[in-house]
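All protein chains of the complex are present and in place, except for one that has been dropped.
Coming up: chain A.
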Amino acid sequence: MSVKTFAAIDIGSYELAMKIFEVSKVRGMREIDHVRHGIDMGTETYTKGKLSHERVGELCRVLREFADIMKSYQVEDYVAYGTSAIRESENRSILLNQIALRTGIQINVLSNSEQRFLDYKSIAFQGEGFLKIIESGTAILDIGGGSIQISLFDNDTLVSTQNMKLGVLRIQEHLNQLGVSIRHYDRLVEEMLAPQMNVYKKLYLKDRQIKSIIIVDDYISTLVKHKMNDGVANGFVDKKKMEYFLEICHTKTLTELAKALDTPEENMPHLFIALKLVKSIMDDMGAEQLWVPGVTLCDGIAYEYAEKNKIITSTHDFEKDIVACAQNISKRYRGSKKRSETLEKIALTIFDSMKKVHGLGRRERLLLQISTILHDCGKYISMVNLGECSYSIIMATEIIGLSHMEREIVANVVKYNHLEFDYDEESGSLSTLDEDSYLKIAKLTAILRMANGLDRTHKQKFRNVKIALKEDELFITVDTEADITLEKGLFGARADFFQEVYHVRPVIRKKRIP
């Protein structure tokens, strides 16, 4: 039987959810069960820094039940991810260990960008509908408990993503502290959002035309599925309908509203905030319609799993998104596109010809590619402290699709392209990383340095380069008439590091012109 049963668990800031899927090559993904338990972990983490004893108890109890449910479906594999409520808790390692011991469920923590990427993946896996919508200007608005995330598409590629700490729970927490009634939410949410949106518009949105906004959240999705969707196919909502809904929210009492929308009354403030956020952002961007595909993080987790295990493939190229994001960042910091392209070409050629030696995979190749794209972004700030500045920029910029660790690898590769490699594994700047990552950084840095050295003069003399590995030597054959004295001269030190890492000596050769 080629059907696999898989469970995806999402430990969110206000809900624990588990979806059971059947995954097979023939039938794709099939949702079997969806269990949700409302639990407000966000408020405690955001205000006190950690979860209370009782909350942890509840969390463990429900997770144990989840484990039982998994057992009853004979689930073969599962992935459990914690998001901001776990991520932001001070004692998260202790917490996760305790949960693992008490429930047997191993939770991994998602960085914000990983989480958003999974959400994004689950949207992209909607297939046709998604491909069609991103043909024209599209933004994804991902509303969570702690923060919201806005991602922009250019043509059909995701080019930027920004996080704002304006999650539904967080906003409500603020409003609670102000002690205002829900009647005033409208204005206050607007006021909290406006300054951030102004900056966002100036820096990121610029003159992009956004026609559609794709919504990922829990409240509006429920609403759309239940009520807004009569006559509207597949979760599309236009501006008029949005206005109508906000209007209803203004004219009805909470109780009436909860009844009319089939939503528990205590969720109404959240729904209201979410609606208000969406409406304001819709107005700010001048978007005409919303698409609410109703996907959840659990879907994303499952797609990731199915993709990783080569059970299904997406029609959308996610690596292209990551590359496009990196290019966009480079552009923002006035990186040289031409030079990046040369570097990329050389570096990847070296990488490919060294496959047997470095033993790295496709993902690391992508990291190398991104490193070449971002190799000089720090120049924007300081031409002297290029390494440090690049590192800081990369670490502070979200690249959707990269995990935190991957981002750190890229940042370090770029950094040590310019700086002396820090070998100190005990107390050096790389000492916080695990050995695997440390080695990846070393290996990728060695390649990037080589490539950088070959293009020292930025004249793209080494654009046409042939590289061949012969035993302990890497022959780099350049097809150029230009003078490469400088490159050859500066090559030594870089070659030493390369040899140190790979035990392979690079040798430059100039192709004889007949």
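Keep in mind that, in the parts below, a residue touches a chain if its C-beta (ideal position, glycine included) is under 8 Å from a C-beta of that chain, and two chains touch if they have at least 3 such contacts; residues count from 1.
As a convention for this text, contacts and distances are computed from a predicted model.
One chain of the assembly is not displayed; among "Zinc ABC transporter ATP-binding protein", "Electron transfer flavoprotein subunit alpha/FixB family protein", "Multicomponent Na+:H+ antiporter subunit C" or "Polyphosphate kinase", its UniProt protein name is "Polyphosphate kinase".
The residue touching the chain not shown here, chosen from A:Q74, A:S181 or A:T485, is A:Q74.
Take chain A: the residues that touch the chain left off the picture are 1, 3, 5, 15, 22, 24, 27, 30, 32-38, 65, 68, 71-74, 221-222, 225-226, 262, 294.
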